[in-house]
Structures are given as structure tokens and as C-alpha cells.
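Have a look at the structure that comes next, please.
Every protein chain of the complex appears in place save one, which is left out.
Our next item is subunit A:
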Amino acid sequence: MNPFLHSLFPNIDWVEIAQACLDTLVMLGGSLLFTVATGLPLGVSLFLTARGQLHAKPRLYGVMSLLVNVLRSVPFIILMILLIPLTKALTGVSIGIRGAIVPLVIGAAPFFARLVETALREVDRGVIEASQAMGATTWQIVRRVLLPEARAGLIASATVTAVALVGYTAMGGIVGAGGLGALAYQYGYNGYKPDYMLVTVTLLIVLVQILQMLGDHLVQRYSRR
């Protein structure tokens, strides 16, 4: 070990830090993937069934909207504990990297779905009307008009969701999910090792920065207005 680094951070096991980084990235990647995969269709459904939209179904919209609001109101830490039985049924483990993904997705998907709904509402109504006038089916409008036209907004929504997920994974660390958050809590907070706290939090900041920069870059690239 580099003696200078060792004198600066006397308590730190860098192999453990590297492993925690990897764990955080796996949790983030896995949960983001499933969040988008479930949140996007949910967001599209919310958009389509809202009053005055293509497939206005106020009742269905009301039910979905309520579900989304309920899931968004439960504090994530409570949600994680409440979901343990479901997690166990789905993944075979109650906690850990794989186990954390279930509550992460259930916590973040409704949030992402709302952002998707909002992004789709930004699509010019006239463009939707023009597509209808050309004889497009609803599915064609979703795939070929709504999603491409809202692409920049959807990427921005995914970015915000990814950053929120970084925060959630860190919280997951408290109840044993592993990752950088777990290190910060166990060694930095409970073990009172300020160098651990400093390194893990710095790494989380760097991660969030990278995500935001990447997201902004993609939004920029896909903006055609």
C-alpha cells in the first residue's frame, strides 16, 4: 500500500472500498434497468388514460395514480422492510445486493413513471393530432411519436431517477444491502472512522456527478427543438 495514502487514511481497506463501489454500481445498474422497464410502460399508461388524452379512462387513471402516490409516500427505509417477504419470494434472499434490487425498483419505478407522464405531456398535442389524422394506431403513436418526441425529457427523467437511486442504495446499506452506503454507515458513522466517511461520501458525490453529466450530455444530443 502506498505509504502516503496510508498515512492520510489510516483505517481504510481499499480492497473493501473497491468491492463496495462495485456493489453499488451493480445495485444501481440492475435497479435502474428494471425501474425503466416497469416505470416507462406505467408512465405511458398514466399519460394515455388521463382525462382528455388518447384513451381517457378516468377510473383506471385514478387507480394507477393512487398506487403511484402510495408507493411514493412510503419512506424508502420502511418500504424496504415491508417488502422483505416479496423480496424473498422473488429472489430467494431477503437482503444483499440482489435482494436490494426489488425494493429499489418498487421505490423508484412509480417516481420514474410520474416523470415519464410529465415528459409525455410536453409533447405538442398538434403532433399527436396530426398522427391521428394520418391514421396512426395508438401503439404507433406511442412508439413512433410520443417516445421519440419526448426522448430528451425521458433521458432527463432517467437521470434524475438514477441519482435518486444512488441515494436509495446508500440507505439500503443500513439494513445490510452492502455497497458504499453500508461502509459509510458501519465504519464511518457507527465505527467513528471519519476517513471512511470522507472516502465513501466523496465516491458517491463523484458517482452522482458522472451520472448527471452523462444525462445532460445525452439530453443535449437528442434535443431538436
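Here, contacts are C-beta pairs under 8 Å (C-beta built on N, C-alpha and C of every residue); 3 or more make two chains touch, one makes a residue touch a chain; residues count from 1.
Just so we're on the same page, contacts and distances are computed from a predicted model.
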Remark   = The chain not rendered here carries, per UniProt and among "Cell division ATP-binding protein FtsE", "Glycolate oxidase", "Magnesium-transporting ATPase (P-type)" or "Aldehyde dehydrogenase family protein", the name "Cell division ATP-binding protein FtsE"
Residue in contact with the excluded chain [from A:Met27, A:Leu40, A:Leu83 or A:Val145] = A:Val145
Ask   = For the chain left off this view, which of A:Leu25, A:Leu60 or A:Ala136 is in contact with it?
value = A:Ala136
Note = Where subunit A meets the left-out chain, the residues are 124, 126-127, 129-137, 140, 144-145, 148-149, 151, 222, 224-225
